[in-house]
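Here the complex is missing a single protein chain, while all its other protein chains stay put.
Per-chain residue numbering starts at 1, and chain names A, B and C are given in the order in which the chains are listed.
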């Protein structure tokens, strides 16, 4: 084992001119990387000459530093005994946040998925909340994802024996206790130290399938190791420009037992998410930012570009045969957004598509998955005679789901299952693994109730006639308000309680 | 008569290990029932060894304890002289509420049905308000019930002699002073000590028909006894898994003179109503709940399940002949939600259907009755050549009605009459029987006015051409707002009053 | 001349048992009338034995007392010298109101008709504002009248010589300086001592036609006398059950030179206007109302019924020939609300119809005049081959107009002219006659501008192709909001100004 560097030596490289940092007991020379750092140089300089592990961990994929920094900058292990402990000062805001954490309501007061989001918003750091909740441009699509479900209404049936109702199903041939899978979301450790493993463990208990993200905070193997024997996992893939890297990743996933490969096709470049971008400025020392003025480094594009720099912008239909050649896992295209591409996907023989706009984080004014589903089902019937749900070519949707009723609308319209991302993420941010389990339980309860109320014993009974989706494509913005007229109008009032005379 | 237990003896059974309570002068051993209690064990333990009658009465159907507790737990009568009076401590909140009660405005300041709801909201206990006002999931359907009426507009006629206008009608062959009946709502004593009897008495005075609920706080016989000779009442039925129980109930109702049997078909399981569920947590001592943490008993599903546990989830079309075999009362299916089921109901020969979503308390995103009415009338004309209103097969709607104009829209579209639930409930919560009478009077006044303004002498003149219902199925959610654009916009302002210079 | 009563004598009749009042120097015994008074007995008793003129004048048509009180209760003139002056106590609220009056902005700061309403709202008494602004039921139609115009958009034309633009027109053959007439509104003195005469005088200056209301505060002759030679006036008629009264009224109007008779057909009974009704309770001494409790006299219906008690609810199509027989004035039906009645009006040979819902004060959910116009024009073309505007059968609309653009939309769609009521009323409430003149001037300026911008030299150029009215019948109520989802959403924010460090 090589000689260890002493903490003292490292501590001398504490400036912009020579900047070393310690991560997981190893020393790295990041002097030349300072200006390229997506999160800005300031946050690194804060740890110049020091141990940055605590700050590094929740934000970065485990191998981020090793893969991004040239080998010659890897300076080797440090003698941790000799490193001064970084004392993280706890701000008043952080204290208030921690108090909120300890005042979370007991889990049995959580009644729906909205509750998790509300708690998460209160207990997450501002940075984590901004990263998770942000979306593209004006976040119209982000909210439309949920709104679109509200334009679809039920036509329930009565007088059917619904004593036993069963909402289990099969996804790509694998049993799932409900028509829902855990969709991929990035950087789980920002919200909870166990990150994505919370999802794995809860999914095991409830027979739900988890899709492992490429950009997880936990490593792929950590997540797979956390699974129970026989537990089904899928893998979400950002395709690397370097196909060798991708091949290795895919084949490793297959070898570890992953059952489906979801290739992301809606993100040749990761979206600008302004809430997240603003948080970066907030995080900086305002005096420094102020001085830099307009000559300061523009990091606003940097973050998105840097994180996504490995993604292959040239990925195209012709690449699909290559994927088939390197894996036997079923291929699913994640991010299809019109019937034309769904048709092409069917024709090239993939196993299915996810009708998705990436949680509203990519192209604003992209339509919701549930709206796209309606046109895809209609056109694939017209053009190829397909009916849905269809085992050979499965349709999934994701985005905006909060209730079992949302899911059942998608099922009625032809989806095999629905992906749910942020709500499960928020569940573990708020309560760890138990939160996710509770989230699943809530959905189970809602499915049981709603199937009964719909008059459906199984998902097969949830047919297109059970919904009215005729308004799903109505994208209405009201005529702007007439402030003068409206403000002159005096609202009606109720009969009032008698005023109580104050006694003398 | 058996030996009476002494209060002292009962008082010794005041713990979770041995818990006796007194209700209406009788002693019950509820030790083993504690964990099954839909309302939680805590509220029972508060009365362990004591007289719980005051707490029990407004929440439970009179026979709840006798039918739910095994006979061996009925310990017999207590000597009430020896029982210590339970002194209910009056909280500041309760004092404020009672002050609001005594400050209610005089009844002649109540101008519309909204006013009753506003007063009821202020004078009801939080628990009662939560129970009455809550609805399923996000309460979208609950509010849609009212909103749907606002998408229907009038086409009134002029120059007709409307000196005498008459809005009386016949419902299932029985005279009604208006095309409105009192629909069934549960647990009336939560809001007023006389409970459902307020409705009975007011209905008698105004020639309105009352539908008696299965889950009334007053017993069925109390309600029937409160009626005047010749007063018409209907009965709303939740069908019991034990058909013998149902048979007894139905035949008893018929023998007491009930004129119509409304079988609820939209509630194989009672809905999750989150406002009501949250109230349960509020009602508990927070310190106890806090300690129990996530291991606390999950009562959230308990309430709905327990109350509805007797309801037969297996009720189906094939059961209808049996109902015909046990009663001569006309059968009406309450809770039909699409034309297909209305058609089937017609074909099996029931007397009518109520197009209803249970006041929005069951399946969220179920459509409003008035919207369903439009499709039912169209399809039953197309498929069976029926025209409406139709004496042989009567259509009713309920949900969301607040004005006579709402009712007249339903009449124009083919309904025989409209069920009104919460508004009458709130009327007696606010003002007892007199409140309900006033509510009827308000409707009478509105009917008179609006028939004249429509140019209709009787309900027969209120024809489909008098309404434009072409927007009734428009379920629009606006494109989410562009906060940045909208907040930059500065609203227009009016010419301003001159500022008065302050004098020196 | 008869002996005058002394003030002293009158002053003795100051109780509910014997109640005399003085109005305009004459004494009336109103003892038996107390309970029938639409405004309640309390307000009369306040003036029992005293001079009530000041209170009486702004609320009542001048002959209200003489026509409603039997002749034997007219006790003759009083010697005014001997009557004690009623000292009206000025409340703090009234003082504040008077201060607002003196702080009105100068007229040249008034830029649009909304401004008048805003000022009027601030300077009117609560009673007057409530009476004028109130409308039927939930006031939906009242606001829809304005909203409907916002669903109609322009298709302007370019490159036309619009140096000279001319928006004058002819209404029933009489020249009008703009396609607008002053519509009838009641009780003008509530808002200004000169009442409707403000309108007459301003209309004279601007060549605008005034429609005189039956329920004016000024007498018919006062209003006609205020007119200039040659000034055109119309008369709005509520038809009396006693046709002799109506005949006298009509023939008197004709003899005084009135040029058109607008028979109100949308008000067999005057509407319930709850804001106005609530004001009555406010006006009463709360202690008295409180005592009366639910046994108090229900005056809520009284006002509307009493005022409208003379209106003939039996008026019908067959009566129209009689009107033709008693007058040569052109007859126009005011309050037509569907094409069927417009067609019938055409067939019976009246000169035109006003498509109107009475300013939203009668039937709530009646459609707006502008919406009805579209169907009337289409159907009368289809059924009778008519084109509009049409000299032989003129279409008018009223309700909700605030801008010249509103008027031009109606003109484009086939109206001859548009009635404007409240905006002119508010103009004189705020600024008397000068206010109305300014209002006309604003409209003139808007017409000039907008005709130029539309590319129309005269109203003839304002053709149907200039508007897109395809959305006029869209009556949309959005799906109720998802509070939980929406409240979790955090709005986007702008870049923030740097915080200024406070200096030491």
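Here, contacts are C-beta pairs under 8 Å (C-beta built on N, C-alpha and C of every residue); 3 or more make two chains touch, one makes a residue touch a chain.
Everything quoted here is computed from the prediction, not taken from an experiment.
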{"item": "Visible chains in contact with the missing one", "value": "A, B, C"}
{"item": "Contact partner of the left-out chain, one of C:63, C:93 or C:109", "value": "C:109"}
{"item": "Omitted-chain contact residue, chosen from A:105, A:207 or A:464", "value": "A:105"}
{"item": "Contact residue for the chain not shown (choose from C:86, C:162 or C:215)", "value": "C:162"}
{"item": "Residue of A:122, A:390 or A:470 in touch with the missing chain, whole complex considered", "value": "A:122"}
{"item": "In subunit A, positions touching the absent partner", "value": "99-100, 103-105, 109-111, 114-115, 118-119, 122, 137-138, 140, 265-269, 271-272, 274, 277-278, 281, 289-290, 292-294, 296-301, 313-317, 319-320, 333, 335-338, 340-341, 362-367, 473-480, 482-485, 491-492, 494"}
{"item": "Touching residues on subunit B - with respect to the absent chain", "value": "112, 114-115, 117-118, 121, 133, 138-139, 143, 146, 150-151, 274-275, 278, 286, 290, 402, 476, 479, 482, 484-485, 487-490, 492-493, 495, 498-499"}
{"item": "Subunit C, residues in touch with the chain not shown (by the definition above)", "value": "105-109, 111-112, 138-140, 142-144, 147-148, 150-163, 403, 405, 409, 431, 434, 438, 445-446, 448-450, 452-454, 465, 468, 470-471, 474-478, 483-484, 487, 494-500"}
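Here is the rule we go by: only the chains that are shown with their structure count from here on.
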{"item": "Third chains touching both subunit B and subunit A", "value": "C"}
{"item": "Centre distance in Å when subunit B and subunit C are each reduced to the mean of their C-alpha atoms", "value": "41"}
{"item": "Gap in Å, rounded to a whole number, between the CA centres of subunit C and subunit A", "value": "59"}
{"item": "Per-residue overlap in subunit B, given as positions that touch at least 2 other chains", "value": "105, 109, 111, 138, 140, 474-478, 483-484, 494"}
